[in-house]
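One protein chain omitted, others in place.
Here is chain A:
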């Protein structure tokens, strides 16, 4: 997954599966969806796209992303394929109620 950019994949896109957990599920309205992203993409770009497309702004600073059940480091550069599965995971915990 962690590969250097190569000529033949530059500019290509892939349709990947994306899974949502906890608050990300509630905000996006999905448990599971699909997203078309560049095959070569940095963690930051991927996160930006996921947050924008799925309405996750309120949890931007607290979500972690995993690709194929593996945590993605914030400085990572990814090479995705159509078989990959992205998971969007915020921490699960209670808090003060204001309702």
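The rule is short, and it goes like this: contacts are C-beta pairs under 8 Å (C-beta built on N, C-alpha and C of every residue); 3 or more make two chains touch, one makes a residue touch a chain; residues count from 1.
Here, contacts and distances are computed from a predicted model.
> So which of "Trafficking protein particle complex subunit BET3", "Adenylyltransferase and sulfurtransferase MOCS3 homolog", "DNA replication complex GINS protein PSF1" or "Aldehyde dehydrogenase" is the UniProt name of the chain that got left out?
So, among "Trafficking protein particle complex subunit BET3", "Adenylyltransferase and sulfurtransferase MOCS3 homolog", "DNA replication complex GINS protein PSF1" or "Aldehyde dehydrogenase", the name matching the hidden chain's UniProt entry is "Adenylyltransferase and sulfurtransferase MOCS3 homolog".
> Among A:16, A:39, A:59 or A:78, which residue is in contact with the omitted chain in the full complex?
A:59
> Which residue numbers on chain A touch the omitted chain?
Counting only chain A, the missing chain is touched by 21-23, 26, 58-59, 61-62, 64, 66, 69-71, 73, 87, 89-99.
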